[in-house]
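Complex shown without one protein chain; remaining protein chains in place.
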Amino acid sequence: MPNEHNVPALPRIGVYVCHCGTNIAARVDVAAVTEYASHLPYVSVAREYKYVCSDPGQELIKKDIEELKLNRVIVASCSPHLHEHTFRLTTQAGGINPYLFQMVNIREHVSWVTEDSAAATAKAKALVRAAVQRVVFHEELAPKSYPVHPQVLVVGGGIAGIHAALTLANAAKHVYLVEREPSIGGHMAKFDKTFPTLDCAACILTPKMTAVKAHPNITLLTYSEVTRVDGFVGNYRVQVKRKPRYVEENKCLGCLECITGCVYKDARYPSEFELGLGKRKPIYVPFPQAVPLVPVIDAETCILFKSGKCPKGCVKACGDRAAINFDQKEEVLELEVGAIILATGFQTFDAGRLPFYGYGLYPNVYTSLEVERLVNASGPTGGEIVLRDGRRPKRVGIIHCVGSRDDQTNRWCSRVCCMYSLKLAHLIKERTGAEVYNFYIDMRTPGKGFEEFYQRLLDEQVHFIRGRVGEVNDWAAIPEEEGKLIIRVEDTLIGIARRIPVDMVILSVGLEPQADAAEVRKLFNITSSAEGWFLERHPKLAPVNTFSDGIFLAGCCQGPKDIPDSVAQAGAAAAEALALIDKGCVELEPNTAWIDAEHCSGCQACVALCPFTAIRFDAERRVSVLNEALCKGCGTCVAACPSGAAQQHLFLDEELFAEVEGVLA
Amino acid sequence: MNEDFEPRIVGMFCNWCTYLAADLAGTSRMKYPPNVHVVRTMCSGRVDPQLILWAFRCGADGVLVGGCHFGDCHYQEGNHKAFRRILLLKQLLPQLGIEPERLRLEWISAAEADRLCAVIADFREQIRQLGPLRAPLEEEKMEHVPA
Amino acid sequence: MSRPKVAFYWCASCGGCEEAVVDLAENILPVVEAVDIVFWPVALDFKRKDVEALENRAIDVAFINGAIRLSEQEEMAKLLREKSKLVVAYGTCAYLGGIPGLANLTDRESILHYVYREAPSLAANPDTMPQEHVRMAEDGVLELPHFDDTVRTLDQVIDVDYYIPGCPPLPQLTLEAVQKILKGELPPKGAVLAPAQALCQECERNASKPERLMISDIKRVHEVIPDAKTCLLAQGLLCLGPATRGGCGALCVQANMPCTGCFGPLEPIRDFGGKALSLVASIVDSTDEKVLRECFAKIPDPAGTFYRYSLPAALLPQRRKINAR
Partner (left out) sequence: MKYVYFPGCCIHGSGRHCEEALFAVFEKLGIELEELPDWNCCGSTVYLAIDEPSMFALAARNLALTQKLGEKELFTPCAGCFLALHKTNDYLAQYPKLAEKVHRALAAVGLEYNGQVQVRHLVDILVNDYGLERLQSQVVRKLEGLRVVPYYGCQFIRPYPVFDDVYSPTSMDRLLECLGAEVVPYPLKTRCCGGPLAGMVGEVGYRLNYLLLKEAKRRNADLVVTSCPFCQFNLECYQDEISERYHEDVHIPTLFIAQVVGVALGIPREQLGFRRLLVSPEPALEKIKEVAHA
């Protein structure tokens, strides 16, 4: 019930209803809404305009504020998440406090979702009326301003994380780069060549990796994970857990003698980095170019940890450098950073989920990532493309869209598979002269130089069969098929079912969110799409921002991307972080709560309810006191406060009650 | 059931999940009935039971509170607090002659635009079945309504 | 100048408020000295016609207690309003509807049916049902007041200048109020003549509150003998002190009984029950639906618990008739 005496100097409201071209006008009778608004209490002027967010549109508002002495502004257009900020600035430019503004969402919530015009118009009217009733109670506010910590946290040491970290470090900002694996490099480190230019991944990645290690502004934390995040934009407090690698980074010179010295004379455990195609010892570096070049001891397989008895060849080999320390314990670091860039990447689709492709059943069915290792000069076969039984494949089938564009598994296109399949086809053709068959649904080669690469492959006589493969099996229908893998597919261009016998099958597995993406999302308090990709604030206008200010996205954690796109996005994220830091301070929505001592019961219910410990009890005055700096503006104390002493700016009881009454009136 | 009865429903949506789901429904051009009029709060934990009672007093036939899934709350546990309050409020409503089904609490994440549409369509239908909620005030008796 | 004219009247109330006036004890004498009581059915033999005989606004202040349930009460309230400069809603029934207000959880028919048909105490003629017009043997038709369907607060019937809360109001508050008025020190119209702060502020158990005021279980008064020192709410008893206006000096709590809210809400609150409910639900320390349901099951009558004194003044003041469906 709006009690008049709360109303400051008689309101003079200007209402601006936006056509948004036809986005709104096509469904909502804008003229009618404007007419209706013009008769609402305290409304001095109501206008419609094609694009209120355009310069002339905003000018219109400023002019009215000055000439008609408006002291309240309402814009009925799109979502406040899109333009509330814009119009607050307009309101301010017009000469009144920016918070004397209220936005009405008649596009996302009305015109775009409502079939019937009359209904849409009625709904728009109701929402506008609600805003008019609400804005009457708006108060003059000032945004809360806080200093920003100049450091940045980058999570994930793949190419995106590396690039973001270097960009920031080169701008003289201190960066903490956290990577959970023993080395940075991510997926790119596993690749041999990169499409479409075929330059060697290691050649372009390794310099960046060493640059990270060498950079004075980068603190590299490998074999580490972020375990807690709190605080807010500009002032995040982050807890990082460092797993013990039992080799002290500061003492190790990277000579790798210890690995030679290990009691196990030869590597016997499947190497994670080589996806099991190669072997490693209990003490190992994932790959020769690893950064940092510091071995890790795997407690699972190290005989000392297992039996407690070991001659400790590694320790002997290390000698007086004494870098090896079996007593190393897990370490927990507390970091303070102003911005966070998430570059946590992707995982490849588990081909085992599609049993009819025979992955795991037939040894000569590989995933594309495994083949990346096979063709890689520093890979388990030294770049020799040979089957598990040592034979050289004469016929190779590459099946596209495994775990992509598939209702059974993942519906999205993974964007990179067509191109890396072409790349692998080329490399295999080049090195083995084998017949290579690509089985595709559609060839998607929209990038720079991509289509040309496709043409090149066609010229190289690589076969392309259009059709989704039905099954891969090992039984022969005719003698020629004996001992081969048979790819059964409907060739949709000639309309017949075919059986293609091959020696090697490569499954071009799609990209999907990391297995722990959901936990990471919660940890950093951001949202994600239904598929599990981290959600950008706006698909077009804020592609690297999240809904949590100060947390930015880079690379495949936001969706499938190729290397150039990941790098570009990483640069963008770094720029956003820089903008935030160099401004030096953040202005926060002044939607914090406060407690009116005059009415406070001193019951202290709010103290326990506040998730951010922003409220304490002042025993002297017997009232609760709220620390505005800690308050994040959820308003749960307001809802609970039995005496009405707790209130929240921008969401005052008066404002909400008036709004509810408005939408119903 | 009165066929042409269109329920008046107030949506109280949290800024981070359900309100964004409604935005996404818009950008995805999904269609749903126009009955729900949305009032935005930062968190479902801000939804004061008074506000819900007020909505019913002002003539709402239903109230739809939307928040983030458990574990996803932007403010850690605001949604749990909303859950507790609404659970107890639903225990009170029948005594005031209001079917508890008229108050609905849903967890709808920013990505679940399709669920939002489904919930709204379903809730509308549910309220249509219940029929209009006559605001309990017998106005003619209230010669004098206090300010 | 003549002494200020004062009137007292009772509507739907238990009589406790009248007692409260009498409870002024020896303090009543100076009051009586100071004023000229022109109407007080409980104590003095004046009749309605005497009031009607007065000129409009002849009475300086009328203290009306009790809620409005009968046509007669409505008429008298309007009459007194007409004849008085100031009207004070005296006691919680007049202020918020009070205990009689809980009748709004049912309706006229159900009440009459129960009282005259089903009540176990019912002895005699089951056909008896109060009539508004009764033909008397000797002098024609006797008219009895109409029994309304709804219980209303005084200010839902007439314009009220001040409110004195309490069930019943404390003599001390009454005295202060009366003296203020007599001295002509008039607070702003509509004021509640009691402290602006909550009961907890005057409750010495407030200091005993734990670090986190959260409860794992709700207890009912008959289930436990609460510790006489610690906050009752912290002990799981539904003490509504945090939501209730102070002024009573936490009488009930001193008697080791939880506050039931008779002084009504604090100024910023729109709906006492809704807010009290929110408080209780908020501080139950569980995220487990099952636990919560078991806990809330300990509140078998939420309306009676949270709206005990204030239903007619609530946002939803009366049970909705579900004649739809």
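Just so it is clear, A, B and C label the chains in written order, and each chain counts residues from 1 on its own.
What we mean here is this: contacts are C-beta pairs under 8 Å (C-beta built on N, C-alpha and C of every residue); 3 or more make two chains touch, one makes a residue touch a chain.
Worth saying up front: this structure is predicted, and the values here are computed from it rather than measured.
**Q** In the full assembly, spell out which visible chains the left-out chain is touching.
**A** Among the chains that are shown, those touched by the missing chain are A.
**Q** Would you mind spotting which of A:G157, A:P286 or A:G358 touches the chain that isn't drawn?
**A** Among A:G157, A:P286 or A:G358, only A:G358 touches the chain that is not shown.
**Q** Which of A:Q347, A:T409 or A:N473 touches the chain that is not shown?
**A** A:N473
**Q** Which parts of subunit A are in contact with the chain that was left out?
**A** Interface residues of subunit A facing the absent chain: 354-356, 358, 361, 471, 473-475, 477.
The definition used in the following text is that only the chains that are shown with their structure count from here on.
**Q** In terms of C-beta pairs in contact, which of A-C and A-B ranks higher?
**A** Answer by contact count: A-B.
**Q** Give, as an integer number of Å, the spacing between the C-alpha centres of subunit B and subunit A.
**A** 32
**Q** Taking each chain's centre as the mean of its CA atoms, how far is subunit A from subunit C in angstrom?
**A** Roughly 58 Å, centre to centre.
**Q** Can you list every residue of subunit B that touches 2 or more other chains, as numbers and ranges?
**A** Residues 48-50, 54, 77, 81, 85, 147 of subunit B each touch two or more of the other chains.
**Q** Send over the residues of subunit A in touch with two or more other chains.
**A** 1, 609, 636, 639-640, 653, 657
**Q** Once bound in the complex, which stretches of subunit A touch subunit B?
**A** Spelled out, the residues of subunit A in touch with subunit B are 1, 3-4, 79-81, 105, 107-110, 112-116, 119-120, 122-123, 126-127, 130, 522, 525, 527-530, 535, 539, 547-548, 591, 609, 611-612, 632-636, 638-640, 648, 651, 653, 656-657, 659-661, 663-665.
**Q** Please name which positions on subunit B make contact with subunit C in the complex.
**A** It is residues 48-50, 52-54, 56-57, 70, 77, 80-81, 83-85, 87-89, 91-92, 95-99, 130-138, 141-147 of subunit B that touch subunit C.
**Q** Using the touch definition from the top, list the residues of subunit C that touch subunit B in their complex.
**A** 105, 148-150, 152-153, 155-160, 190, 269-271, 273-275, 277-278, 280-282, 284, 286-287, 289, 292-293, 296, 299, 301-303, 306, 314-322, 324-325
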